[in-house]
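First up is the structure itself, then whatever we jot down about it.
Left out: one protein chain. Kept in place: all the others.
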Amino acid sequence: MKKLINDPADVVTESVEGFGLAHPDVVHVRTDPLYVTRAGGPRTGKVGLVSGGGSGHEPLHAGFVGVGMLDAAVPGAMFTSPVPDAITPALQAADGGAGVVAIVKNYTGDVMNFELGAEIAEAEGVTVRTVLVNDDVAVEDSTWTAGRRGVAGTLCVEKIAGAAAERGDDLDAVVAVAEKVVANVRSMGVALTACTVPHAGRPSFDLADDEIEIGIGIHGEPGRHRVPMAPADAVTEQLLTPVVEDLRLGDGESVLLFVNGMGGTPLSELYVVYRHARRLLEERGVTVTRSLVGSYVTSLEMQGASVTVLRLDDELTALWDAPVRTTALHW
Amino acid sequence: MKKLINDPADVVTESVEGFGLAHPDVVHVRTDPLYVTRAGGPRTGKVGLVSGGGSGHEPLHAGFVGVGMLDAAVPGAMFTSPVPDAITPALQAADGGAGVVAIVKNYTGDVMNFELGAEIAEAEGVTVRTVLVNDDVAVEDSTWTAGRRGVAGTLCVEKIAGAAAERGDDLDAVVAVAEKVVANVRSMGVALTACTVPHAGRPSFDLADDEIEIGIGIHGEPGRHRVPMAPADAVTEQLLTPVVEDLRLGDGESVLLFVNGMGGTPLSELYVVYRHARRLLEERGVTVTRSLVGSYVTSLEMQGASVTVLRLDDELTALWDAPVRTTALHW
Amino acid sequence: MGQDGVPDGTAEGGGSSVTTLDVTWAQAWTRAAAQVVAEHRDELVELDRQIGDGDHGENLHRGFTAVLAKLDGLTEPPGQVGDVLKLVATTLMSTVGGAAGPLYGTAFLRAAKVTATERLDAAGVVAMLEAALEGIVVRGKASPGEKTMVDAWTPAVHAAVEAADGGAEPAAVLAAAATAAEEGAVATDPLVATKGRASYLGERSAGHRDPGAASSALLLRAAAEAAA
Partner (left out) sequence: MGQDGVPDGTAEGGGSSVTTLDVTWAQAWTRAAAQVVAEHRDELVELDRQIGDGDHGENLHRGFTAVLAKLDGLTEPPGQVGDVLKLVATTLMSTVGGAAGPLYGTAFLRAAKVTATERLDAAGVVAMLEAALEGIVVRGKASPGEKTMVDAWTPAVHAAVEAADGGAEPAAVLAAAATAAEEGAVATDPLVATKGRASYLGERSAGHRDPGAASSALLLRAAAEAAA
């Protein structure tokens, strides 16, 4: 394992400190407990937006703190949900008096820690509503699993709910639009290589040189099945098809197509995937009206990609287009 | 070698096609020969800005085409300078009648191909001026080398010259400001792992598990020396010190600090490097007034980073801050 | 070590000498737990790497390191067993994160509530274990057989009840619980996970031991050894 880190125990704190130093105009970093807020603090009367989760997925979530997106982010240890002690003050810091929406990726640990953190914040007088993101179609949503995971679709929820909060929607409305995004966004990922968590010191799973893992999450968890390496177009089809089918996308619909890199994938490869995913959508009569390509929801240095499709209507499109000024998304 | 590509011979074209499909509002892609222009074409009376070079460094250069930066980019084959046949039409397409500046990274191949491409464009009536970028302090600038290479500092030249062109500077003035950036920007990189060029199918150099390569370029070339793996702070110091010394940075000066990922490095690690580089600068009395952290000038999936420092004055700061609307840099 | 050892003055029943566990035992347990977690950190990481995200050992190690620091920093010795367990609970809750943080945090918090006393007899130990399991179930909503730490705690509670009913002393109750937890952890091997991160693997989760069940067995064995 070779990483540009010092002590594995310090990597998250040092990294977030560096992040704060680099972007004082956008974010403010608090340590002990560690969380990140929008520079300038909460806007009175605006619904606050908070997210968080294990570190190792950068720029998610701290990179999405800023005007038009999150008010605060809580980075946990590497791949480990943050603790209530950090979640509670972040929720409080995001409160402009109009309540706070916590956007939580659906993992047992995140759900439980946010539940506890919200409980305490509510006791302190903050109204907290939670929206669970569960866009990963690799996981069956059934009594046989902890439910589908939240992966790259989380970015779409944060962006669009952030725009709704920014334009002045009230708590119910922000929750409603966030849930609308959750209901209409699906993702599926593939790993070409595993990643190595600093404290573990070895890859999170073993993959032969001619194998890829379909249906991986973003925590270095193994996926649903292992298949032989194939050309990008074939892999893309394996990712896109279940997404489209789960969404029951039909002829004439409009979508956002988001091809996300897992951290160690060259941008050029993501555009190769995008090209074919777009063709496959067009062949089904689906129009791609918005696009995002890049490594936004990552799994350390893992090589691989995920394909996310969000069904768009006029409202979601307008909110997606609304200005955003964070370190990782900016328009 | 596992990559999200189809035939290695098609990866550049397919990737750039995908890029064009994803961002029709920002860029326009022409194939055969392959080059990328700003959507909407050249602005009459504005000095045109063109860059290009081998592919595999994405988002450089096509990701920097757009308002406030480049008018056209010419992607060569992987790590291979583009041919005059593509350079010439790109120069022509960027010409708004006020002449074109070609920003060329100082590699033998790029220099010669741009020389040939410019010659033909000039014969067709386009005034072309060339600015060579050679910010890599890993290479001695002497008669014993082909001269220093152009690496991540290229982004600074393109951004700032782009802003100067956008505000209406004439050809001489744009060349002058570009050369001012070149004179004041220096970089140094480290590789933790090598990258694999698709057609080669094996890593560009071999590096043991406990070794890193200091002074690497962005083409998978080996570096100047190989040292044992060390903590991030120690590695950062090995990158920053020669940069600062070559710039003869003194107490009280202001700089832009740019920590660049080589493609396969988690963003979190780049911020760890940034944090220490900033401290080291501050210890020398140098103030970091502008920052950029991310994987902008890459070497496929190589793990590693480079540190770039640009000495700033009011003019360069204002040009850096000027609006830019490209797919990879946007503010 | 840590066991009171003094026959309870008000011992009832058929002449058996009855011992109780006190706050010294609770501290000894905590220290022993921190030690086994440190010793088995890599093993727990490896189990979690197989069917999870490879952080379980690291998370618990971070948590128990913080617990030790808290314990060492106490200016006044804790008066009741529950005081120690509450310190463990809140510290784990605020330092472990992941799934295990809230689960163990809630377990110890519930256990602390029923141990607001200076001494635990066998029934007290049973009540403590039952409360802990209840906390895990309330928080995580898992049933037995879902390949989670519940599969270590459920048989542990069962065995503890049985031992106490049979007249065993606190130390023996804990020993029975630890043994049952160890067997329970081993028994998770063939299970297909339906809760927690391992559930994403579906059938592929079978053939691996649940890391939380494994760590639970370690914690219960530490409790028993601190009482022995």
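Worth pointing out:
A, B and C are the chain letters, set down in written order, and residue numbers restart from 1 in every chain.
To be clear about the criterion, a contact is a pair of C-beta atoms (placed from the backbone, for glycine too) under 8 Å apart; a residue touches a chain by one contact, two chains touch by 3 or more.
Please read all numbers here as calculations on a predicted model, not as lab measurements.
Contacts of the undisplayed chain with visible chains (whole complex): B. Within the complete assembly, B:Asn113 is the residue of B:Thr13, B:Thr37, B:Ser51 or B:Asn113 that touches the hidden chain.
The chain that is not drawn here is touched, among residues B:Thr37, B:Ser51, B:Thr80 or B:Thr193, by B:Thr80.
Across B:Val11, B:Ala62 or B:Val139, the residue that sits in touch with the chain not pictured is B:Val139.
Interface with the hidden chain, as seen from chain B, comprises residues 9, 54, 76-85, 107-109, 112-113, 115-116, 138-140, 143-146, 149, 197, 199-200, 202, 204-205, 217, 219-222, 224.
Note that only the chains that are shown with their structure count from here on.
Farthest chain from chain B (centres taken as the mean of C-alpha atoms): C.
Inter-chain contacts peak for the pair A-B, counting C-beta pairs in contact. If you average the Cα atoms of chain A and of chain B, the two centres end up 29 Å apart.
Chain C has its Cα centroid 56 Å from the Cα centroid of chain B.
Counting partner chains per residue, chain B shows two or more touched chains at no residue at all. Residues of chain C found to touch two or more other chains are absent.
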